[in-house]
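Shown here: the complex without one of its protein chains, the others still in place.
Chains here go by letter, A, B and C, matching the order in which they are written, and residues are numbered from 1 within each.
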């Protein structure tokens, strides 16, 4: 056993590298800067590229260009930077450009408190761009998750050719924990399916068996057509309603149809529990403590920790909630993901507790909410 | 009676001017550019300012500065521009700077189809910034609404010191309709409450009877402290959890507590109807036709047209849905606002129809959905 | 007599306003910021516009647009800002857009010392853009010159439709002096010659008697064609060598042929002097003292203070230097304008003294140079 002391941002960088990421671009912002630092130590010695753009807009632009050229790419920022990424997230989504985007959330709105954590971007990550099509958002609980989920994020970005977010928080990103990297059970690394360079090529044509087009890099022998405008399978701009509808349907289905394959979570079932606590992110750690303390008491509770937040894993939620009289949702914001749970689990009794003041939510507070909330 | 032929963008400009707006800044983008054009004809002759910034970021920055100096301000863009506004929307929200933002939605994602309408930004407008705090979004149905709701948008921005969106769509913004401006019943014009310039001033202190602070302009005799960081009543940056929590609670309550006062809608109750159709925006016009045609048939339906989209008017929805066996939600996107309706009205039978392909949804399609959907 | 205590920057603003300037845009930089401040106090109350762009590039862009629309416009910056103006100075020159640009020089290179004066941009102002065509540079000596030469700068910009620089220095710009504004002999205000809006219009056609085209504003009834590319009299882009050569010849001649009309200077002839001291800017004030002190001694000297630096007034230099055995050139840099004097007055005995260390050059130093040089 070889323990390493590592903060979440370093673990994300470790996972990205293990997943084959060799291109990183970003612009410094607390608490995401140390992802950049960690990538800077890893990438150039391995022949990769790590660079800072003139601003966030340039930085994600570099990433998308490199991804179109075939690289596995990542960028990392916090809320104000996600704002500046918004336009190009939309481009990545519509033009099916794989990218992993780390959001080290901090207390907002606006510049807020740079050194305090929050989970304030949970709806932002899904909806923060025009058109409303689905993206994938994974939320690690600890340093181990930072490794594993970042690797999964790359796999999903490659598999579905879409933006995938790792939604973490200053409290995970910049806290060091021990981890035994050697004994981790790492996921197998996936790489986007390549098209036959010698066959006629349509950059946005779904393959017969799957809704994700095969990929060819820009800059190669074969011309690859890319546009940020609505386009048909051939990549040419179009305003044909049927082509547009088919393309958007495909953008939805390629992700939604496979949701079960990447519904990551942890659950703890407590015998006799009438209450199910649902949470995610760093708050899951307090929730584990709270549930353990409650187990022997008058109000035992079970726990569901979501690690896939978007698309909302409705089947998991319905199956897990089965039989509980009461659902308690805990979030480090003023009520964001609870809306999805209400939507899916209504009209059950759903209790929410949230805070977004820079403090972590303590186990005792969760115990109180379960007991009296 | 004096009929004027006017497109939605011109009506928005007319309403803004009538509401006292004398400052507009924006960056050209189809289909919002004619708002700019219309303001350019009105403002300078009236001593106002109308200008184009270097880009969207500069343009909204000008607006926020002018608003902090006491002006009523507006900007107008489309989805890609809202992306670039995101960071400063967050600033306006956290620092309580009144602004009206027009979103002439077009077909996304990304640059999409510049000349085709959609209602693809409906979740984006609420969630498109860090922190998740509430904003106000109004959705006009026609040119008359463009006048009236824009005036209401200014009133709400002034009353609550917050960003207010007018969420329209290329199909309203750039379609000319006749309107009799003289017979319109215009809302009374409101102006933000001023602080006593001779009393001690705390820029973010709620007044005893209301959660909205009184305003003093920057640049005057009295120093006014503004920061995009978390701050207390005195405007100084703080990381004190209690002050932050109190401030965020106030940002939520100042809007939520008054939601009934600005829940705008239209409803048509059809005797014997088992189905309630809910929609908004330009689609409401097709829905009216559909409901009229259905009235005498086997499947009569009632209609609720929402004009206040955010905060979600849950009381209105619950009250109006009372007694209907079936809810039909129609949207010009792939399913955005229906999520809110599911959240509030579940577990009723909720049927959704949406399309986002550049075509308007036709009355016949809505009839089909109501009858067979 | 009504004395006012005024710094150079305020005097420049006063002169600009008196010359009819009603549009100012700039970006803050020491020591030019107080020009902005002074314009901000004057322009809006008079119906004018004063604004800060997102950066220097946007700021001069606003000015050029306003000038094309018929306004008299000014911007003010220091060396680093002139760098960022360079591209658009070239546009103003080639597309004959009147603008007055104030350069409050500070100690360079680069950001150098923001609060120390220098005359380090004297060659930069003429050569700091592609193509090498002539511009006009005027250099005030004191607050009174700041008023008068700024007014002349506007007259010249209007008369020749070209960029005109007021090259001053932190030591004049930010030093307060008394001035009696009522007794000043102000130049008559000129305005660019307008074309007949009802006659066929060629935006870059020289009128029969003069090489400067008549002007029509953009945005009016008559279409006005503007391009930053090489163009013929009709304003269309061209690569025709004859049209290009004719256009460039005109850009040179419209200024050079009238140089005598705007060769501003002061001279003091000392009987018996063998030495002529030549200088400009704030250093002229020390030179006056030095010459006065030297008058009764063994080395009397005459003085020529240049106020028109570019185009180089060669006739004035030759005529004034006539008969002197020795020329002493004093500059607040390491030797810039002396190169022009060498070019014109060689092979006379030319002695140079310069310093660019943040200190003013003192009269005693000039005396030493004249006596022992």
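Quick notes on this structure:
As a convention for this text, a contact is a pair of C-beta atoms (placed from the backbone, for glycine too) under 8 Å apart; a residue touches a chain by one contact, two chains touch by 3 or more.
Note that the structure is a prediction, hence the values are computed from the model and not measured.
Listed by label, the shown chains that the missing chain touches in the whole complex are A, C. Touch with the chain omitted from the figure is made, among C:223, C:245 or C:319, by C:245. If you put the hidden chain back, the residue from C:8, C:70, C:98 or C:128 that touches it is C:128. From the set C:28, C:44, C:80 or C:187, the residue in touch with the chain omitted from the display is C:80, counting the whole complex.
On the side of chain C, the interface with the absent chain consists of residues 78-80, 82-84, 86-87, 90-91, 93-95, 105, 107-116, 118, 120-124, 126-133, 228-230, 239, 241-242, 244-245, 248, 252, 333-336, 339-340, 342-343, 346-347, 355-359, using the contact rule stated above.
Seen across the whole complex, the unshown chain contacts chain A at 47, 49, 51, 53-55, 57-58, 61-62.
Keep in mind that, in the parts below, only the chains that are shown with their structure count from here on.
Taken as a contact graph, with one node per protein chain and an edge wherever two chains touch, the assembly forms an open path, each chain linked only to its neighbours along a line.
Distance between chain B and chain C, defined via averaged C-alpha coordinates, is recorded as 50 Å.
Computed centre separation for the pair chain A/chain C is 58 angstrom, with centres defined by C-alpha atoms. We define each chain's centre as the mean of its Cα atoms; on that basis chain A and chain B are separated by 29 Å. Residues of chain C in contact with two or more other chains: none.
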